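Missing here: one protein chain of the complex. Every other protein chain is in place.
Moving on to chain A:
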Amino acid sequence: MICGRDHGDQNTAQIVDLGFTLHRRRRNRLLKSVVQTEMDEQGCPRCKTTKYRNPSLKLMVNVCGHTLCENCVEMLFVRGSSNCVQCDTPLRKSNFRVQLFEDPTVDKEVEIRKKVLKIYNKRDFDFPSLREYNDYLEQVEDIVYNLTNNVDVENTKLRMEQYQRENRDVIQRNKAKLTREQEELEELLLQEQQSNEQRRLEVLQEEQRQLQAKRKNKQALLDELEQSQLPATLLLAQHKVRAAQLETQIEQQKQAVKPTSLFSTGIHMRQTVSLQPVTKIEDVLYHYRPLQVETYGPPVPELEQLGRLGYLNHVRAAVTQDTAGGYTSGLACYRAIQDAFSGLFPLRG
């Protein structure tokens, strides 16, 4: 089938042609993608401006989840408050936010969710079991869903208020706390940051070291060439060997420099430490009640009375060395009398 030179020429033509088709195909694909993004572009429902026509168009969204462009907001809300063009909800100008998402209801939902989560901020450790925590999470989700989709708004709001009243302490306490997952995340981020920083420092130091070593080596060669009697080729060869050695040395010298990231107390340096006061323990005050000892014998005279009653007359007085430790002759006498008096009466009953 294929024979002779003519076919060869045809093939060359084919080659060139192929190049063109390639380019064309690529261009078509790109054009398509441009068209698509344009179609996706949204605009202001009131003045009908689109992003394509006005690249600096800024869409805003309020609590009701309906979009308006910045200019329309400025115009309609000159007096600070007005009603939504689409759903007639009374709105304030200050509540307008830049629309982050394509679907304005998501903007609205996120707004609501943030508010709800400020109140419903119980953590997993506030519950005795995972099951209850999950039930709680679902409840929260229900509230957000209702508020976003305007289902049973009044009741839901009441429920929220009631919850807020009942759980004021918990809400207050949990305000500054992160969930366990978030803590883990923070820690990971911290680690990542540190390792990045460390790597950067290492590379920098490494470069410095290499530069210095090379400079030194070069200088040494120059010095030698100046002073030595040996032929220059030999010196150059030596230098080459040394340079190679240096290279390998540099390769090996990769000592890890550990940065200090911990305080001596074990707290991470950039960790936020909670400065809240330690919670007080409320309890009944302690009242001292003298100890009543049942001795089963005649009453023992009090320690102070021993001298007066003459018990101490026949006891060796304490010498100065003994009193240094807090010993008095009364103590020993008292102990001995207690011992002697107890258990003298027979047990009753």
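Here, contacts are C-beta pairs under 8 Å (C-beta built on N, C-alpha and C of every residue); 3 or more make two chains touch, one makes a residue touch a chain; residues count from 1.
The rule we apply is simple: contacts and distances are computed from a predicted model.
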Per UniProt, the name of the complex member that is left out, chosen from "General transcription and DNA repair factor IIH helicase subunit XPD", "Two-component response regulator", "Guanine nucleotide-binding protein subunit gamma" or "Arp2/3 complex 34 kDa subunit"
"General transcription and DNA repair factor IIH helicase subunit XPD"
With the full complex in mind, choose from A:74, A:103 or A:223 the residue touching the hidden chain.
A:103
Who touches the missing chain here, A:74, A:138, A:197 or A:339?
A:138
Among the options A:49, A:71, A:156 or A:179, the absent chain makes contact with A:179
Since one chain has been left out of the picture, which residues of chain A touch it in the full complex?
1-3, 5, 7-9, 11-12, 14-16, 18-19, 22, 30, 33-34, 36-37, 40, 100-103, 106, 109-110, 113-114, 117, 130-131, 133-142, 145, 148, 179, 181-182, 185-186, 188-189, 192, 195, 199
